[in-house]
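All remarks here apply to the structure that follows.
The other protein chains are all here in position, but one chain of the complex has been omitted.
Going in written order, the chains are labelled A, B and C, and every chain counts its residues from 1.
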Amino acid sequence: MKKYSFQNDYSELCHPELLDALILAKNEQNSGYGLDSHTENAKRLIQAKLESDNCDIHFVTGGTQANATVISHILRPYEAVLACESGHINVHETGAIEATGHKVYTAPGQDGKLTPEDIENALKVHIDEHMVKIGMVYISQSTEVGTVYSVAELKALFEACKKNNLYLYIDGARLSSGLAASDVEFNMLKDLCDVMYIGGTKIGMLSGEAIVIFNDQLKPWFRHQIKNKGAMLAKGFVIGIQFEAAFKEDLYFKMGQHENELARYLSEEIKKLDIPLLSESPTNQIFPIFNKDQVTALKELYDFELWGEVEDNIAIRFVTSWATSKEACVELIEDIKTIITR
Amino acid sequence: MKKYSFQNDYSELCHPELLDALILAKNEQNSGYGLDSHTENAKRLIQAKLESDNCDIHFVTGGTQANATVISHILRPYEAVLACESGHINVHETGAIEATGHKVYTAPGQDGKLTPEDIENALKVHIDEHMVKIGMVYISQSTEVGTVYSVAELKALFEACKKNNLYLYIDGARLSSGLAASDVEFNMLKDLCDVMYIGGTKIGMLSGEAIVIFNDQLKPWFRHQIKNKGAMLAKGFVIGIQFEAAFKEDLYFKMGQHENELARYLSEEIKKLDIPLLSESPTNQIFPIFNKDQVTALKELYDFELWGEVEDNIAIRFVTSWATSKEACVELIEDIKTIITR
Amino acid sequence: MKKYSFQNDYSELCHPELLDALILAKNEQNSGYGLDSHTENAKRLIQAKLESDNCDIHFVTGGTQANATVISHILRPYEAVLACESGHINVHETGAIEATGHKVYTAPGQDGKLTPEDIENALKVHIDEHMVKIGMVYISQSTEVGTVYSVAELKALFEACKKNNLYLYIDGARLSSGLAASDVEFNMLKDLCDVMYIGGTKIGMLSGEAIVIFNDQLKPWFRHQIKNKGAMLAKGFVIGIQFEAAFKEDLYFKMGQHENELARYLSEEIKKLDIPLLSESPTNQIFPIFNKDQVTALKELYDFELWGEVEDNIAIRFVTSWATSKEACVELIEDIKTIITR
Partner (left out) sequence: MKKYSFQNDYSELCHPELLDALILAKNEQNSGYGLDSHTENAKRLIQAKLESDNCDIHFVTGGTQANATVISHILRPYEAVLACESGHINVHETGAIEATGHKVYTAPGQDGKLTPEDIENALKVHIDEHMVKIGMVYISQSTEVGTVYSVAELKALFEACKKNNLYLYIDGARLSSGLAASDVEFNMLKDLCDVMYIGGTKIGMLSGEAIVIFNDQLKPWFRHQIKNKGAMLAKGFVIGIQFEAAFKEDLYFKMGQHENELARYLSEEIKKLDIPLLSESPTNQIFPIFNKDQVTALKELYDFELWGEVEDNIAIRFVTSWATSKEACVELIEDIKTIITR
C-alpha cells in the first residue's frame, strides 16, 4: 500500500462541492441530452465569467472526444490540424483525430508551445493540392509539459491564425491550472481563440468538458456533430450540475490555484535539495530528475509516472490535484530527503 | 410545472444504492482508465452472473459510443452491418456508424425484430464486389419498439449468423427490462451472441455501458479501439463503481423488473379504459393511442413523447423507469380516466 | 464464342475518333495532373456547349470515384445524401460513400426517380440532432433503370432543393443517352443542379468523367479534395484529350443518340414478338422478359445480364453501346424469333 499517488490529477472521484450538488439533485427529473435547466444555468454562469453572452457552450465527457469532435467539425476532408509535436492529439489519442479523416501536421515547437513562426513555416511548405491544406491550429493551455502561454503569446498566435484564415483551438484539459500560472485571465479567452474547451475531468469533476465556440461560423449544427461523434450524453445534466457548481462562485479557478501552489512548494523544496528539474513548469506537473536507486525507493512509497531517461538518471512526473493536501506534499519532501541522504 | 415525466428512463440522476457506492469512494485514489480495483471487481461480478470467466468486459459512457466502437472494431472497410429498419444505429445515431466508414444495411423486420430469413435475404443479394459484404448483424434487446427476442429467436439468429460467418451483436441499452420481459436469462447470453453491451445509462446509472466480448477473435486490441474512438474515460472507476454496486447483488435485474411491472400495470389499466395500444410491448415502453384533445390535456399534466399519428389520433409513448413509483402510475391512470370522460 | 455482348456499354476500348486523338498526341510532352493544354481546351469546349464560362470542370477516372469525391466535398460530417433506393451510390458502390463517413438515406422513388415529395418527406422526419441532417440530393440521368428526368421534373427537384438549402447533384454516368432520350438540353443543366458529372467511361472513352461545379460555394479547394480521395491522375491529359475530341464537335451527344436508336429498335421489335418488357426505357438499357428455356438458348449466343425473376420468367438486360451495330441488333432479333418459335 503506497502512501499517496502523484500519478495524475484524475485519481479522485470529484470535489466535495460538486458531489454535494449532485446529491442535491438526486430526486429531480431532468430533460435529457443537455436540454435541462442545470445545463442552461451552467452555460450562463460560464458566459458570465467569460463576460460574453455571444458564445455557444456544449458539454461532452472527455478530452479526446472533445478534440475529435471539434477538429472534425472545423476541418474539410483535405485539411490538417497543425499541432506541436508533443501535442496530446499527436501523441496520446491513439489516432483519434486521424480516425475522423484528418492529418495532424506537427511542428517541433519549443517547451511544448507553438509560435507564429511555426505557423508561417507550415504554411510555406503547403503550397499546392499535393499536400494537405493547413486548416487550423491546436494548442494546449497548460501544455502537455506543464508550460503556459502568456497573453502576448496567445495574441500573436491568434493574429497569425486570423491573418492566414486558420482557426485557433485551445485544448483546456488543464485550463484551470494554466490560468492560475499565466497572465491570461479567463475573460480574455474570448478574444484569443475561435474555440476552446474548459477541462473538467482533470480538475475535480467525475468527468466533463465544456466546449466553448466563440467564432460564429463554427456554431451551427454542433449538436448534430456531437451526436455524430457518439459524444452526446443522455444524462447531460450530470455534467451540467457539476459545471454549475464549479462556476457558481470561483471553485473552478481555485482548484487550479491550489494545485499550482502545491506544485510550486514541491519544486522549490526539491530545488533546495539540489535535485534538478527537467523543466521550469509553473503548473501542476513537475519533472524532477533522480537516479535509479532513488526512483526505486520513491516508488515503494508513492505512485508517479516515469517520464524519461536523462543520461543515467530518470525524470519522473509529480502531478498535484485539487485533492492533494499540503500534508502529503510535506511528507513527500521529507521522504525525498531521507532517500537522497541514504 | 408538470406532475411527472414519462418521457424516458434517463431523467433521474441514479439509483440511491449506486449513489451511495460513489459517495463511499469519495476519499479514495483510484488508477485511471479503468485499471482500478472497482472496475476489476465489477468485471468479475458480471462474469459471475454470466457464469463465464472467458469473456472480456470494457466500460464506456454511452450507447451510440458503444455501438460505433464495437461495430467499427468488427467490420472491415467494405463490410456493412445488417440492422432492422427501426434499429437505433439506423435511425437515431446521426450517422455515427457511417462516420466510422460503414453502411448500415437494413431489413424491414417485424415488430422491431430481425429473423433468420432477413439475414438470408440480405446475403442473397450481396453476391459480388460491387455491393457491400454483410459482416455482422445488429439487434436490440429490448428493441426500439419495446418488444423482446425469445431464447428460441436469439438461438435461430445466432445459428444463422454462425452458418454464414457473421458476428451477432446485441445492443442492450435496455437489457435489464428486456431480460425481465423475456425467457432469456442473463447467463444464456454468452451462447447467444458474439458481443453485447449491458446498458447502464437507461437503468439507473449516471452513465455507463458494459461491452462484453464473448468471441475470442474480437478480444485483442479492444482498449486501443476504445481510445481511438474517444471512448476511454480517465475516471473509468466512476463507471466501475456503479456496475460493481449494480451487480453485487441483483439490483441490475430488479430495476428492469420494477420498470416492467409498472408498465404492465399502466397498459392493463389503459386497456380496461378501451384505449387502444399501438403494440403489445412487454417492456418499459408502452404506446397508447389518444385523440388530439386528450393528448393536449395529458400534456398539461405529464411529459411524454409523441410517437406518431394513427389515422386521426396520436400514439404517445410512456416510459417507466427504475425511479417511477406506483403512486405516479396510479395518479396517471386517474388523470386519464378524468380526461377521457370529459 | 458468343456472337456479341449486350452485357454493358463499356466492353469496347474507345471510340475511333478518341483513339485517333490519343495517337495524334503520342509524341507530345504534357504537364501533369490535368494542368495541360488539352485539358484546358476540353474544359473550354464543354463550357461552350453548356453556354457557361462560370463553372469549374475537373476530370477523374471513374463514376464511383466521382461520386465519393463530390459527395464528401459537399457534406459536413453529420450530413447524409438523399438518394433513390435504386441509386448507384446506395446499391452498387460497395459502401464507397459511407467509407467517406456519410449515410446514404433512401426514398423508394418511382421508376428509379426521386420527386419533390420524396425530399419533403425526408426532411419532415429529420428534425433534430438525433438523426442525420439531409445535406444534398443525388439523382442519376439516365437512371439505373433506364428512365430519364424531364426538364419539368428536374426543375421541380432543383427548386425543392433550393427551398430547403440542399445541394442537387446529378450522376451523369449515362448522361449522353439520358440527354438523347429526354427534353433536357445539355445547356439547360447549368440551371438545373449544383454539380454534375458528365460520364465518359460508359460512352466511348477509355475512362474518364468530367465533374462540373456550377455552384460557386462548392468550387474552392476541389483539387485538394480530388487528391485527398486518390482521384488525381498524373497523366490527366489522357482524359483531357478524349473529352477534347468528344466535345470538339457533337460526338459526345451523337454516341448517346446512336445507342438509344438501336435500343429503341430492339424494344420495338421485341414488342412486336409479344415479348413483355419490364419497363418502358427510352435509353440504352432495355429489360425484356423471357422464359427460362429461352434465356438459356439466348445465353448460348449472346452475353447479357440477368436482371431478376418475374414470376416464373426472367427479366434480362440488353445494353446498346456507341459501338453496337445495327447488324448485330438485327441478328439478335432474328435469333430471338428462332428461339421463341422452337
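Everything below uses one rule, namely that a contact is a pair of C-beta atoms (placed from the backbone, for glycine too) under 8 Å apart; a residue touches a chain by one contact, two chains touch by 3 or more.
Note that the structure is predicted; figures quoted are calculated from it, not measured.
**Q** If I consider the whole complex, including the chain that's not displayed, which of C:Cys84, C:Leu206 or C:Leu266 touches that chain?
**A** C:Leu206
**Q** Could you tell me which of C:Ala25, C:Leu123, C:Val151 or C:Leu301 touches the chain that is not displayed?
**A** Of all options in C:Ala25, C:Leu123, C:Val151 or C:Leu301, contact with the hidden chain holds for C:Ala25.
**Q** Considering the complete complex, identify which of C:Leu45, C:Ala68, C:Ala245 or C:Ala315 is in touch with the unshown chain.
**A** The missing chain is touched by C:Ala68.
**Q** Which of these touches the unseen chain: C:Ser11, C:Asn121, C:Asn215 or C:Gln257?
**A** Counting the whole complex, the residue in contact with the absent chain is C:Ser11.
**Q** Among the options C:Thr94, C:Ser281 or C:Gln294, which residue touches the chain absent from this view?
**A** The missing chain is touched by C:Thr94.
**Q** Using the document's contact rule, name the residues of chain B that touch the chain not shown here.
**A** Interface residues of chain B facing the absent chain: 33, 72-73, 76-79, 100-101, 129-130, 132-133, 221, 223-229, 232.
**Q** Over the whole complex, note the residues of chain A touching the chain we left out.
**A** 77-80, 91-95, 98-104, 129-133
**Q** Mind pulling the chain C residues that touch the left-out chain?
**A** Interface with the chain not displayed, on the chain C side: 4-5, 7-8, 10-14, 16, 19, 22-23, 25-32, 61-65, 67-69, 93-96, 99-100, 201-202, 206-207, 224, 227-235, 237-238, 303.
FYI, only the chains that are shown with their structure count from here on.
**Q** Which chain has its C-alpha centre farthest away from the C-alpha centre of chain B?
**A** The chain farthest from chain B, judged by C-alpha centres, is C.
**Q** Over half of the interface residue numbers used by both chain B and chain C, so same, or under half, so different?
**A** Looking at both copies, the contact residues mostly coincide.
**Q** Using mean CA coordinates as chain centres, what's the chain A-chain C distance in Å?
**A** Comparing mean C-alpha positions, chain C is 51 Å from chain A.
**Q** Which integer distance in Å separates the CA centroid of chain A from that of chain B?
**A** 33
**Q** So, what's the distance in Å between the C-alpha centres of chain C and chain B?
**A** Going by mean C-alpha positions, chain B sits 43 Å from chain C.
**Q** Where does chain A touch two or more other chains at once, residue-wise?
**A** Where chain A meets two or more other chains at a single residue, that happens at 100, 224, 227-229, 232.
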